[in-house]
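Only one protein chain is missing; all other protein chains are in place.
And then chain A:
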Amino acid sequence: MKKTMLRTLISAGVMAMAGLAASPAIAQADAQSTLRIVPTTNITVLDPIWTTAYASRNFGYMVYDTLFGTDAEGNIKPQMVDTWTVSDDRKTWTFKLRAGLEFSDGTPVTGEDVVSSIKRWASRDSFGGLMAKSVDAYEAPDANTFVIKLNEPFGMVLEALGKPSSNVLFIMPKRLADTPGDTQLKEVVGSGPYLFNADEFRPGERVVFVKNPKYKPRSDQPSGTAGAKNVYTNRVEWVIIRDPQTAMNALLNGEVDIYEQPAFDQYPTLKANADIQLAEAVIAGSQFMLRFNFLQPPFDNEKVRRAAMLALGQDAILRTQVGSPELSKYCKSLFPCGTPYESQNTGDYTGIANPQKAKALLAEAGYKGEPVVLLRPTDNPTIGKLPLVAKQQLEQAGFKVDMQAMDWQSLVSRRARKDAPKAGGWSAFMTSWSASDILNPLTMAPMNATGEKGWFGWLEDAKLEEIKRKFAMAQTPEEKKKFAEEAQLRAVEVVSHVPVGQYSQPVAMRKNISGLLPSGAQIYWNIKKQ
């Protein structure tokens, strides 16, 4: 009896050790064909049209394809579309799809799929919705063609169809795209470079993608979200790690290949490590900004908003929040520096703090000392320190600031409240936007001037909306540039928001990774792992 037990124990031990010993070899073989990425945030919604969340957008880029892409220089390039023509009156746009495009379920991509996808996207996306107002009809005369008929020339058709960030026009099969935009999709069927592996999906733990054998990449040079989407690794795993220190340790230890967004204070350690390289993944980075509540005093007064704008200086804010000069950039343009509509013509906004001038203007505005309720997200390391500096700068200009600390999720629900600051509302909050989301007046949420139906803060300004309409109708790049600048000047005039500096958070990768494409989103085709 004792001998049998002993034998069993020894066998169990040997088997366990064999398992232990075998695991590194298995892991090695597996690692060569698998790209492991720690994404910035956990992904919760798998329908990139239903939500504007970045994680869902990035998921969309993995499994769906787009009609047009945006290259690294900001040009709109065809992707699923092969050729297109526009009528002389610029009201009829006819697009031909590339031959042989297929969804992952084996059905061909047709004009009807595209029409349904455009309709669903336009029902959720503000840019798409704006274009839809100028649309008379969508048609799919044959399997490879779709037509957009406009009731007036809309100058941004290609920009809308190739919009790089949320919501991106991803093409889905008609049977899914016919789902109303406010209902979440329950199935993932795309024609993009990867397949979503639903069986291995563990929410909050990992998302697994495998190479889509039916995907047919273009032959053009890859650039941004345009060009060839070549897949060199058979499998991509998004490994959800919430703790930044753990994520960095996992990268240093070679357990993951890419850490999408390290914290600002981790860059010196990462830079000093010989196995790690840093690379810009998001073109032009992101922009910090302060947003006002236009419905409540004191920021319902334009002069008070202007005084706040003059009080804020980018230098101190960037130094405190980002620290490293290599990662931060002074930029007074409302459209991020390095993007097509950047303009240094910013009226009386300089981005340099001028507390004396701000004080004088505040007195002139008749500011009665109403407390400015400034919301501070303590759990968001990317923007958590911004309000600390803003509070000090506003107080130097004579504002009375009541900074209230809370977690980010409390902040996003608090900012939706229109009540007076004393009754649970707010006066100002600070946030950041990826440059790809604020490229032009139509996509920049803080320039939404439609009042209470618009973005938090609820700016209402008919003149700004009119300039935006002209921008949308403009036909030439010069005209567009002119109206974008006009929109910027008007936004500064009404002080829609205050940009308080630009920054980048490069991706950290192991040295054996190459081919990361900088774009308006996080994309993972074209990557090679040696």
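By our rule, a residue touches a chain if its C-beta (ideal position, glycine included) is under 8 Å from a C-beta of that chain, and two chains touch if they have at least 3 such contacts; residues count from 1.
Going forward, contacts and distances are computed from a predicted model.
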Report summary line: Of "YeeE/YedE family protein", "ABC transporter permease", "non-specific protein-tyrosine kinase" or "Lactate utilization protein B", the UniProt protein name belonging to the chain not shown is "ABC transporter permease"
Report task. Have a look at A:Asn75, A:Asn230 or A:Ser410 and name the one touching the chain we're not showing. Result -> A:Ser410
Report task. Determine which one of A:Glu326, A:Asp348 or A:Glu452 touches the chain that has been left out. Result -> A:Glu452
Query raised in the report: Among A:Gln245, A:Gln344, A:Gln475 or A:Asn512, which one is in touch with the chain left out?
Result: A:Gln245
Query raised in the report: Pick from A:Glu205, A:Asp300, A:Asp348 or A:Glu364: which residue touches the chain that isn't shown?
Result: A:Glu205
**Report entry** Where the missing chain touches chain A, by residue
**Finding:** 15-23, 42, 44-46, 51-54, 56, 126, 166, 182, 184, 186, 202-205, 239-243, 245-247, 249-250, 252-253, 255, 379, 406-407, 409-410, 412-416, 431, 433, 437, 445, 448, 452-456, 458
